[in-house]
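All protein chains but one are shown at their positions in the complex.
Moving on to chain A:
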Amino acid sequence: MLSFVAQRVLKGVIVLLAIVVLNFFLIRLAPGDPAVVMAGEAGASDQIFVQQLREKFGLDKPLPEQLFIYVKGIATLDLGFSFRQQAPVAKLIAERLPATLLLTLTAFAISLALGVLFGTFAAGFAGTFLDTGITIFALIFYATPIFWVALMGILLFSVTVDWLPSFGYETVGANLPGFAHVIDVAKHLIMPAMTLGLFFMATYTRMTRASMLEVKRLDFVKTARAKGLSDSVIQRRHVLRNALLPVVTLAGVHAGTLIGGAVITETVFAWPGIGRLMYDALLQRDYNLLLGVFVTCSVMVLIFNLITDLVYRLVDPRIEFAS
């Protein structure tokens, strides 16, 4: 298993390098550079100003040299300096990462738990009203744009009934101690996490349902039934466990993308996470910060892919680690 992990890590580093190089050039293909944005915002510009900014951002150097400097930095775990925000990129990302992880992992847990639960029910009652009801419920959240669900949630729970706060990570200025602070953050977390979670839940529901119905038809389920096992045991131990493999694959893919994929949710709920940092960096052409976020997200995707491969083994012991 160790050699398997080592091999995957090595591959991951190569993929990461490719991502860095590709993104480095892709970002620069977009029209507009940071000097232009900053000159624009300053309300005035002249040649000296734009030239100063270019020098400041290192944009006056030839492109290969810029790339070399950047890759060298990455190799020493230095993600560079954001002149726009006047702070090291790693610091900016580290400040935002906890909020994003809290939001996305909660949303991930909600989506996976509810998705598998509903999918199992839907498969168990396939063709009944319950099945149709669950499918429709899931599809509504999948088909409705996230920002709309978010805004309607705010309208209902913040404006109309006033149960939940509409924005932010915590009550600003409240300086709550200990457990009260945890409750405060939890209250702020409910709406964004549910909004994001319900969207992904639909996929898991559909996937679990389809996969379970397929597994149910297989011979070993008939055998289990012939052995006289109870229906719930068959569903849980035999059908669900085997049906989970595609769900795990999907969850692995989702988990990686969730880090950078919560831009809309973070924006509507003013959640101070990475997604918004990335979005702002993109609009402002803050190259170093944008690349830094991309690298972080890529690392997350690689880590989650590795975890997925390891979880496969747990779910299905027949799968061997190829060394």
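We adopt the following convention: a residue touches a chain if its C-beta (ideal position, glycine included) is under 8 Å from a C-beta of that chain, and two chains touch if they have at least 3 such contacts; residues count from 1.
FYI, contacts and distances are computed from a predicted model.
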Complex member absent from the view - protein name from UniProt, among "FtsW/RodA/SpoVE family cell cycle protein", "Sarcosine oxidase subunit gamma", "Peptide ABC transporter substrate-binding protein" or "Phosphonate C-P lyase system protein PhnH": "Peptide ABC transporter substrate-binding protein"
Selected residue (touches chain absent from view) among A:104, A:120 or A:166: A:166
Contact partner of the left-out chain, one of A:102, A:122, A:268 or A:293: A:268
Touching residue (missing chain; options A:32, A:145 or A:246): A:32
Positions on chain A contacted by the hidden chain, ascending: 30-33, 36-50, 52, 56, 81, 83-87, 92, 95-96, 99, 151, 154-155, 158-159, 162, 165-170, 172-173, 267-273, 276-277, 280, 283-285
